[in-house]
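The complex is shown incomplete by one protein chain, all other protein chains being positioned as in the whole.
Labels A and B are assigned to the chains in the order they are written; within every chain, residues are numbered from 1.
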Amino acid sequence: MKSNVLRAGLLIAAVAAIVLLPAGCKRGGGDEILVGEYGSLTGTTATFGQSTNNAIQMAFDEINAAGGVLGKKVRVAVEDDQSKPEEAATAVTKLINQNHVVAMLGEVSSSRSLAAAPICQANGVPMISPSSTNPRVTQVGNYIFRVCFTDPFQAEVGARIAWEILKVKKVAILSDVRNDYSVGLQTFFRQHFKGYGGEIVAEQSYSEGDSDFRAQLTQIKSANPEAIYVPGYYTEVATIARQARELGITVPLIGGDGWDSPRLWEIGGEALNGCHFSNHYSVDDPSPAVQKFVADYRKRFNQVPDALAALGYDAARILADAMKRAGSPKGDKVRDALVQTKDFPGVTGTITINNERNAVKPAVVLKIENGKFVYVTTVKPTGT
Amino acid sequence: MKALVRAVALVAVLFVVSGLLTGSLIESVSISPYFLQVLCLAGINIILAVSLNLINGFTGQFSIGHAGFMAIGAYVSSFLSITFGDRIRGVVSFAPEAVQNSLLLLAVLAVGALCAGAAGFLVGVPSLRLRGDYLAIVTLGFGEIIRVFIVNIDAVGGARGLGGMPKLANFFWIYLFAAGTVAVVTRIVGSSFGRTLIAIREDEIAAEAMGVNTTRAKVLSFVVSSAMAGVAGGLFAHYLIYLHPNSFTFIRSFEIIIMIVIGGLGSITGSVLGAVLYITLTEGLRQFAQYRMVAFSLLLVILMIVRPQGILGHRELRHFLGKRRRASEPPPPAVAA
Partner (left out) sequence: MTTFLQQLVNGLSLGSIYALIALGYTMVYGVLRLINFAHGDVYMLGAYAGYYLSRKLKGSEPSLVGALLVMLGAMVFCAIIGIFIERFAYRPVRRAARLTLLITAIGVSLFIENAAQLVFGPDPKFFPSLAPRADFLVAGVRLTSEQLTVIAVSVILMILLRFFILKTRTGKAMRAVSFNLDAAKLMGISTDRIIAITFALGSALAAAAGVLIGMQIPKIDPLMGINYGLKAFVAAVLGGIGNVPGAVLGGLLIGTSEVMVVGYLSSTYRDAIAFGILILVLLLRPQGILGRAQKEKV
């Protein structure tokens, strides 16, 4: 009996020892400003998180080299959310509670931003999403911002691609039912397209992570659409394109910024030729700021930067700029400065944050041709 | 009378401890919020582990769909607190806010537990006719079906997650319920009903032959177990203030299984120990998160080969504390071969 007590005691001691291990929490403060970043570095949308992370690193390295913010260097604490919303919530909680970050950058996916935003809002930590386009994200509270356009506008661009560029009247929709971004886009697309006089001939759905879309595509094919709107993320979209072509569907696909990934062509290949999508910027934009960004990114990461990278770059720089204008890295002051951001020169356009804490910006339309995203046109938001 | 005194003492101790830990009692005394979170999650896991052990360990029925009942408790209670929270609070608007919140929490937890228990009944009645492997698969299936249904209900956010519930749960409430769960299960196991369950575990056909209504007993323990899982779910939801169906997959069910197997299938203390160990190792080794599940699964296999009864087997804490073993108590049986 006694040896059992001893064993139990040893066990508890060992447990206690392990528990005291995570005593090293990385705090900021002192001569450093600690900014949190959460993103999908792994998982089904891994390139989103990786591109954003690369660009944020590059942006802060440039800023630090030029003297930092308010005389201090900025450091970024990164957490991977594995492309899962519940992990995003955990990551943000950890960054705020354990690392004590003063501001948060993230996420690309609207679902994951929606999971994390209430936590940032409740803790008074300003959050800037570089690329979440669902309108609900910034509605969570006055500490939540974004530097990109929103989906009602993006869906309108999609509808115009169908109506004006492809000149089709009958469109089918294949959207991701598990994804706020996709659900939002298809809702607004339907409104706009019908408003122009178009007809939605079929609607099917899938779930992020699915790999077989033949059943849905077969149904869509029987409705004879002239184009298919697929507002999803690149992994599924590319597979959908391939399977569509295999089933004999030849009409073009239309999509949104969720398509933007170097892996889109890698997975989808020739099935994607002739497809169009709306995006935040084009690599071919001749403006010197954009070209410099592209060249720097290319040199450092050996890759052409996609829109997620460009937006991540802008988000990081806007955050630094807000801190400078506020004169302090404290949450409430940074928040006030962010709201007043006007005409900030970003690589994705001139960025002004409006009262809803969204950015009012134009969108570009890109066409896929043999592995390249070719610039077609720019669409300005109505009213500007 | 003695039980009442003990209960009041427990509540008082918990109150003081939670106050100390969160810094609300004495200003300068507190632990890091991260550490507090680990403790709270451990408490929730204790409730899950102990309740699952009632069914798996003491009744010998292999259920691997526990996460489904946790999900029901979580979503029902969250839906209520989001939609009717203010109205419920309004009923006792004369009381201070802390009391209002406590009442709200108790109310939504009660309803959540009721729904989870009802689900346990619906699942249990047809399934518990099956034995062994088939029961395991069916409970797994029901757990997944529950999850898929939740994913499809837009009113609770579906696949996009659910947020916005008030943060009603804290260290005090979680450990109060954890203590309550342990107490309830201990009482059940020590009662004649508990002996019925153990009889079913040891040899179900013999128990039937002895006149035990095995189906009724199994369903009853299943319902109690599910209701407790529902409470854990409700606490989980109101602590993390964010829910997503992906938190309730069979992986979660398997995690609870790992906890009770490590601790010892027939031991309540073992379940507590297993739950604490699991969360501690999970958090303590967070830097090695990728290796964590590899290590745990390997540990599980090795444990099954080398020591299938887990750390404590059928023993409880009192076996270590009591010098003389009660004469009427037979030595704990080995795990059935």
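Here is the rule we use: contacts are C-beta pairs under 8 Å (C-beta built on N, C-alpha and C of every residue); 3 or more make two chains touch, one makes a residue touch a chain.
All values derive from a computational prediction rather than experimental measurement.
Student: With respect to the chain omitted from the figure, which of A:64, A:121, A:187 or A:218 is a touching residue?
Tutor: Among A:64, A:121, A:187 or A:218, only A:218 touches the chain that is not shown.
Student: Out of B:50, B:104 or B:151, which touches the unshown chain?
Tutor: B:151
Student: With the missing chain put back, one of B:58, B:79, B:142 or B:236 would touch it. Which one?
Tutor: B:142
Student: With the missing chain put back, one of B:33, B:166, B:180 or B:308 would touch it. Which one?
Tutor: If we include the chain that is not displayed, B:308 is the one touching it.
Student: Which candidate, A:246, A:332 or A:356, sits in contact with the chain we can't see?
Tutor: A:246
Student: Using the document's contact rule, name the residues of chain B that touch the chain not shown here.
Tutor: Chain B touches the missing chain through residues 56, 60, 62, 64, 126-127, 129-134, 136-138, 140-142, 144-145, 148-149, 151-152, 205, 254, 257, 261, 265, 290-291, 293-294, 296-298, 300-301, 304-305, 308, 335-337.
Student: Residues on chain A that touch the omitted chain in the whole complex?
Tutor: Counting over the whole complex, chain A touches the hidden chain at residues 42-44, 46, 82, 177, 204-207, 210-212, 214-216, 218-219, 221-222, 235, 239, 242, 246-248, 266-267.
Here is the rule we use: only the chains that are shown with their structure count from here on.
Student: Using mean CA coordinates as chain centres, what's the gap between chain A and chain B in Å?
Tutor: 37
Student: Quick one: which bits of chain B touch chain A in the complex? Just the residue numbers, please.
Tutor: It comes out as residues 32-34, 37-38, 151, 158-161, 163-164, 240-242, 244, 246-247, 273, 276-277, 280-281, 283-286, 311, 319-320, 323.
Student: Mind pulling up the chain A residues that touch chain B in the complex?
Tutor: Interface residues on chain A, with respect to chain B: 1, 4-5, 8, 11, 15, 18-19, 21-22, 25, 84-86, 89, 93-94, 97-98, 111, 114-115, 118-119, 122, 177-180, 183, 207.
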